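Report on one structure; see the data block that follows.
Excluded from the complex is one protein chain; the other protein chains are retained at their positions.
Coming up: subunit A.
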Amino acid sequence: MNGDELRAALRGEMAASHPPPPLGTAGMLGVARRARARRRTIWACAGSAAAVLALAGVATANTPDGSYSGPAGPAPATPPTKPAGPASAVPPTSKDSATPWPTGPDGHPQEDRTAQAGSRYDQGVRLLGEIVSVVPTGYTAPEDAPGRPADAMPLRSHQAQFEERVDGVDVWSYMSSAALAQGDRTGRLLVETHTAGNELPSEPCALARGFWGMQGECQVVTVETAQVGVVARPTVDDRFDQWAAYRHPDGVVVFVAQGRTLDANEPGLVTLPFSLRQLAGLAVDERFHLE
């Protein structure tokens, strides 16, 4: 295959693809406006903090002993932050999106596929809590501290997202992750649960190899009567070292993945926290079986 052939192949691929409904224009505007409002708020807070510090500095400098000497006068007024219009003011229209996003707890369609509040959001939080509850002896699950660099991987995270609508049923996934630390070394454990109605493969290894498209050498591990697909070694993608996948009889799918490293900039674990059998056991664990 040369460049011209690849060009033709890519066009053929995309012409035959069936993408899901895109984010509507109104939804995108809502997201963008909120981002701008957040940034303004940050700048306003930074400005206020700088003003306070400057005033404190002036007040301190004006006293011989550096002690507080009374009111320093009103702080410079910070321009009021103009709040972004409520997201619900621009609901997606049928023109923008063939399938509207699910209705959020405020009664309005979500702005994107991630739940920001409500029962779905709570499930993501719950999943994170369940991950923390299975941390093995000898490991800890540290929490994000204020001093952690902004571009570092979060130590804990959770997300609930709308996946698709299948035969009128909303399929959601909950993905939560926690760092697992041992001394100064850090790895991670991630669980992703897909609610019933999803169209993921049924065969255990097809299910496991499809996780994040990572592919790998798979084996089926039996946990009591459950057949769990377990990838012990990825072949083309090293974001995780091992993962297990299980489809419950009711259709709920659970992926459990462990990695030696959390962030390329931090030292990783010497050994993985769980054996393959333990990983398979976690995939069938009822604590991760969420609706």
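Here is the rule we use: a contact is a pair of C-beta atoms (placed from the backbone, for glycine too) under 8 Å apart; a residue touches a chain by one contact, two chains touch by 3 or more; residues count from 1.
Going forward, contacts and distances are computed from a predicted model.
Missing chain, UniProt protein name, picked from "SigE family RNA polymerase sigma factor", "Radical SAM protein", "DsbE family thiol:disulfide interchange protein" or "Cytochrome c-type biogenesis protein": "SigE family RNA polymerase sigma factor".
In the complete complex, the residue from A:F211, A:Y246 or A:F274 that touches the missing chain is A:F211. When the missing chain is restored to the complex, the residue among A:M153, A:L269 or A:A283 that touches it is A:M153. Contact residues of subunit A toward the unshown chain are 1-3, 5-11, 13-14, 16-17, 19-20, 22-23, 25-26, 28-29, 31-33, 35-36, 39, 112-113, 151, 153, 161, 163, 175, 200-201, 205-207, 209-215, 236-237, 239, 259, 261, 263-264.
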